[in-house]
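Omission of a single protein chain aside, the complex is shown with its protein chains in their original locations.
This part shows chain A:
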Amino acid sequence: MSHSTSTSAATDTGWQEEWQPVVDAVGRDFLDGVITWGGDPVEPGAIRRYLEPLELDCALHTDREAARAAGFDDVTMPYTGVMPWTLPAAWEPGQVLFDSYDRDAQPVRSAINDAGLGIGPRTTGFFGTDVEIDFLRPVVAGERLGRRGKRLLSCKPKETSVGRGAFLTFESEVVSDRGPAASGYPEVVGRIRIGTYAYVPHAKDGER
């Protein structure tokens, strides 16, 4: 997301130095190759719901017989489903997810919101900026997907109209618990590079 750069950035660069440990960590896999599995296997009901707000009408995703006629064992996941189907469960038995009565309180943990890297400045604002995905093969209902690794490819500190932070790009492999034995386990079915902007929002007028 491009935003205008504030003129104050030219005179106050201390915040940029806080990002240097992250800049120095480019190339590091912050998950050491560990696989984070999606909360659920790909299944027809969730596929149907994924299609609804998109009004995406394709028989491969909704009609088992049509999918089989096309050579698949079951309905296929929309390709872009690699994003939601590699997200871990938001809550698991025994955990506390909500610990506040505030109207806009956030959950204790979230796979979407910035969890931080353990280095660099603490940020409270976060959004996705860009994505690249290589789809190596279609994914079929019944498969469970995960993401392996989280390698930092770049870190570029920048002040934007919404705050001060850094543009970060991470790369992961998309893996499946299925696939021919020859492919090895787990089988790599895609690669995904995700760009984010993690930042500290500017103070609102009157709060400065």
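One rule holds for everything that comes next: a contact is a pair of C-beta atoms (placed from the backbone, for glycine too) under 8 Å apart; a residue touches a chain by one contact, two chains touch by 3 or more; residues count from 1.
One rule holds in what follows: contacts and distances are computed from a predicted model.
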- Message: Which of the following is the UniProt-recorded protein name of the chain this complex doesn't show: "Symporter", "Acyl dehydratase", "Phosphate transport system permease protein PstA" or "Sensor histidine kinase inhibitor, KipI family"?
- Response: "Acyl dehydratase"
- Of the residues in chain A, which ones touch the absent chain? 1-2, 39, 46, 49-50, 52-60, 66, 70, 78-80, 83-84, 87, 90, 104, 106-107, 110, 112-113, 124-135, 138, 161-163, 195, 201-202, 204
